[in-house]
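For this view, one protein chain was removed and the others were kept in their places.
Naming follows writing order (A and B), and every chain is counted from residue 1.
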Amino acid sequence: MTAAPGTLLIEAARRAGIEIPAFCYYPGLSLQAACRMCLVEIEKAPKLQTACTVPVSEGMVVRTNTPKVHDARRSMLEFLLTNHPLDCPVCDKGGECELQDMVFRYGASFSRFREEKRHTDEEKWSPVVYYDGPRCILCYRCVRVCNEGMDVSALAIVNRGGRTLIGPNAGGHLDCEQCGMCIDICPVGALTSGSYRHQARPWELHYVPTICTHCGDGCKTTLSVRNNRVLRGNNRDQSGINGEFLCIKGRYAFDFLHHPERLTQPLVRQEGKLVPATWAQALRAVAARFRQLLEQGSAFGIIGSNHAGNETAYLLQKFARAGLRTNNIDHHRTADYAALIAALARSGVRPADRLAGSRDLLTARAVLLIGNNPTEQHPLLAWNMRTNVRLNKGRLYVVNHRAIKLERQATATLRIEEGRAGALLDFLAGQTTAGQPPALQPWNEFRDRLRAESDLLVVFGDEIKGDGIARLVAFGNTLGGVTRYIALGDYNNSRGASDMGLLPGSLPGYAPVEDAVVRARFEAEWNVTLPPGPGLALDEMIAAAGDGRLGALYVVGANPLKRYNLNAGSSFLVVQDMFLTETARQADVVLPAAAVYEVNGTVTNTCGELQRIRQALGTNGPRADLEIIGLIAKETGISLGPVGSEEVFDEIRRLVNGYNVAMAGLAAGEAVPTAPADGRDASLGRPDLVHSSGDTLFTSGTLGQYSDMLEAVRRH
Amino acid sequence: MAHPLEVRIISRRFGLPNSASIDTFLAHQGYEALRKALKMTPEAIIEEMKKSALRGRGGAGFPAGLKWGFVPRQSPRPRYVVCNADEGEPGTCKDRPLMEYDPHQLIEGILIAGLAVDSHQGFIYIRGEYRYLIDIMDRAIEEARGRGFLGKNILGSGFDFELATHTGAGSYECGEESALLESLEGKRGVPRIRPPFPAVAGLYQCPTVLNNVETYAAVPAIILNGGDWYHKLGTPKNGGTRLFALSGHVSRPGVYELPLGMPLRQMIYEVGGGIRGGRQLKAVIPGGSSTPVLTPEHLDVPMDFDSVAKAGSFLGSGGVIVMDEDTCMVKVALRLTEFYQHESCGWCLPCREGTLWLRKLLARFHAGAGVNADIGRAGELAENMLGHTFCPLGDAAAMPVISIVKQFRHEFEQHLNGRCPFEAKGARA
Partner (left out) sequence: MRFSAQLEARFERFLARYPQRRSALIPMLLYAQDEVGWLSPEVIAEIAGRLDLSVVEVESVISYYSMLRRRPAGKYHIQVCTNISCMLREAEPLFEHAREKLGIEPGEITEDGLFSLEEVECLGACSWAPAVQVNYDFHHEMTPEKLGALVDRLREKRP
């Protein structure tokens, strides 16, 4: 057997298909040698050795299957069972417990020692985390994942000897990021979650792997479903771009699905009040009005969603452009993806080569983070950056106007005044060194350090947009190596919404609407003539709706009236959503929509990685956005072609620049990078519309208000 | 008062008036070894140490010169000298007089170690209960600094060395060298994974020499009189003398400096004055509580590392615990197990759980609620720990119990009729 120098025996054996049992060993976390399950015989060593700490060496002879080794394993299991309560039938972990599995495989089904077991009461540390001391086998995985993985250090070992336990940081409570990593990594049922405990047995559940509906990172989460209810989310198989990582939202904030205020019936305004209606009535009301407005030649405005899948976004813009004949379409832009792609293309590099994927953050030699607070806003990307520094010795450079937690991993930090990002970029790209005021000294040093890096991965938030992005790329091009970029946008399909053309100035794939060649291609496909000039931007549409210049405003999965004011009743407002949001409350017709966890399709994360979403639940009342758009079009007399998610996705693959991806990987649940190439012009002209919602770990736009778990944690 | 069989090398200043003061020390060859060492090369110092065959007095008996030689002197990182004054091993109380009566001898030994490995900082880790010794050592360190033996440019030689005490706070495990370093870094006293050993990555992950108080205390005499001289005081592989702490049922318990290799019989019956009250000897723990018990048949074993090991036990820390015929060996096993259970750091499974369940089982058994099968179980429990734990504490807990079960099975059986036979005799233990 051969293995790279330094490989731990346990890893080398596993790779060769030889299982060496372990509790405390956990790849990527520091070594403990505490559980002693991995003891093996090594020739010439007088005692058994822990395979989790000994690196392989030339000519080493190891035996993993001798009576001595078996005895040791059995002894360790017996010690564990001596104190471990045998309450497997009522333990949440029953059926997926590593201790159960180990006992099954290596014997010692009970302990011969019959003294009284130690007891401590179960403790509630937070709405998310519960701890049952007697079940704890002290493998210290939770402590390590919290310290090393999360850099939170909310858990510690307390007491010593036989009284050793794990303890939380805030006097019996946990003051932490509530990510639940500790729960998932716990091999036994010592740590359990507030949402799942005492709910179900794992074998009664139906598992649906899909993509988290919250932030822009696109973690895979597997929903455990029973009786059309989601009981938990996790990523135990460690597949997907996030490996084992999930934050509180991906793991627990699915409960909005079952919120009592969830809309289940369409509502139609009658005599000033929204009253329940049947789908047929509501659709007819919408279609009748749309038809009338079309005949009158009135203008429409369409606002799309950051949450709904690519298919919805694509079909919505097709409906707007081909059906309602307007480029008045936009969405809440949380990152200026269009400007980034355009700036790259204009600077003469292939955008696809310069847009980094989420996993590149794990391996990049150097990362420059400008703005944003990824710990709160991009938990997975923050995890990747931390892991890179910790395990791969990557260097992290942080520029921000405020203190952020990732500075703790930073090689160098530069604090700038708010709004000075542009000036800094000019400086970074420029040559000026002589005769500067001393205040620029830190800028100089920072720039020198960046210039000394060979390849840089630049990650930036909404502090940099529009022209700022062109300056950023200009700076990137002054560096010696290959500079790559990630623009940080907020929600699970912000990038997709942008790529799909929920923008007044570009067709899907960032072709300017003025581009006659591209337009002709879509016209041929859709068999229509498309409006040739840019439409109104989001704020302009609301203003226009307010003063009657728009006949109707159709809002799908967005809540713009939380931020903007609209004069009530000035134009026909149709809102398609899950809840009676600020916007829906002003609508003439409200159509209850399915959530992302209730539909099939695809989403694109902020790094441009395309992943499949899968329907975990059936809906009773709400309908999928695609279906609703299709029905409205049909009733209105507009032909949109097939509206099934697969057919729409086929069309996306065919027509949207960068989306012609291989199907096999996608179907297998992989994240497939998209490769936008166009972006010749970013003349959207409105960088002021690009802004992040600044969500925290415990908020998620409007959706977060309907998660009781997030609410409970905010109050905790 | 010195016993005539004692060979007083490191204890030679004990009993002098004001023996702890620097003036007394200087009047009796104090810091002369340092003056000599300052003129030697590090290699020469280490060579002298190797010749002396001085084996670590903390318990493991590792040759000190060899250990010093492992320290990479070319390393760009600072090197540290750490003195283990945790003295936690039951039966052991010999580092106390070394610090109480002759603190400067220890400082001098540490300084010479510093020279040998090119270190500029030493720490003496003293168990928290020894507060008065911390005060004595602190005073001595100030005195030494005042006279130019510590600090910058020592005796004009260009050699700089700082020394400070550090207090423990109640943990036997912190005597284990890597746990001690953790504790010195302000952490829980949980041992480290080895390798790397402290010589390569010790305090603050820097190369570190770590020895017991008595080991350092022997250094000045070795440097002054030569390694060969010291070596000849003992046996071929066990150089010199050591302090033996006699305790338990001997007539004259005490700390005696004796040449290595003195037969156990002589130690107990001549130095220790025999068994208290003229009773019979039942058992001896020869090297601190962690070592397997010997019985009267072992009385002729020479007390050096190798001979005691051949007899199935260890010379350990030199704590000779003597037990007479009225001692309940089940009680001894229980009390030792209680100690290890109390002191187990809890890090690794077999030690944490093993000591706990062993204690529970033995307590029940000693109280008279045992069954025959428990005797075997006690032994098995201990065997399940032996060789499987993270650090030697687990072995230390297991070995005495295994040896007691093996050699005193009949005493366990005597407990099966519901009570401890020795308590019936009025003896508490």
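Everything below uses one rule, namely that contacts are C-beta pairs under 8 Å (C-beta built on N, C-alpha and C of every residue); 3 or more make two chains touch, one makes a residue touch a chain.
Please read these numbers as outputs of a predicted model, since none were measured by experiment.
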Which displayed chains the hidden chain touches across the whole complex: A, B
Candidates A:Ala3, A:Cys88, A:Ile157 or A:Leu580 - the one touching the absent chain: A:Ile157
Selected residue (touches chain absent from view) among B:Ala2, B:Ala44, B:Ala164 or B:Ala369: B:Ala164
Contact with the hidden chain (one of B:Phe339, B:Phe390 or B:Phe422): B:Phe339
Selected from B:Met323, B:Leu349 or B:Leu362 as touching the chain missing from the view: B:Met323
Footprint left on subunit A by the chain that the document does not show: 153-160, 167-170
Hidden partner chain, residues of subunit B it touches: 78, 87-93, 95-96, 121, 127-132, 164, 166-172, 183-189, 204, 245-249, 253-255, 285, 289, 319, 321-323, 327, 331-332, 335-336, 339, 342-343, 345, 428-429
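The working rule: only the chains that are shown with their structure count from here on.
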Distance from subunit B to subunit A - Cα centre to Cα centre, in angstrom: 57
Footprint of subunit B on subunit A - complex, ascending: 31-36, 39, 47-48, 53, 72, 75-76, 78-80, 82-83, 112-113, 115-116, 118, 137-138, 157, 159-164
Footprint of subunit A on subunit B - complex, ascending: 171, 188, 193, 341-350, 352-357, 360-361, 364, 377, 381, 384, 387-390
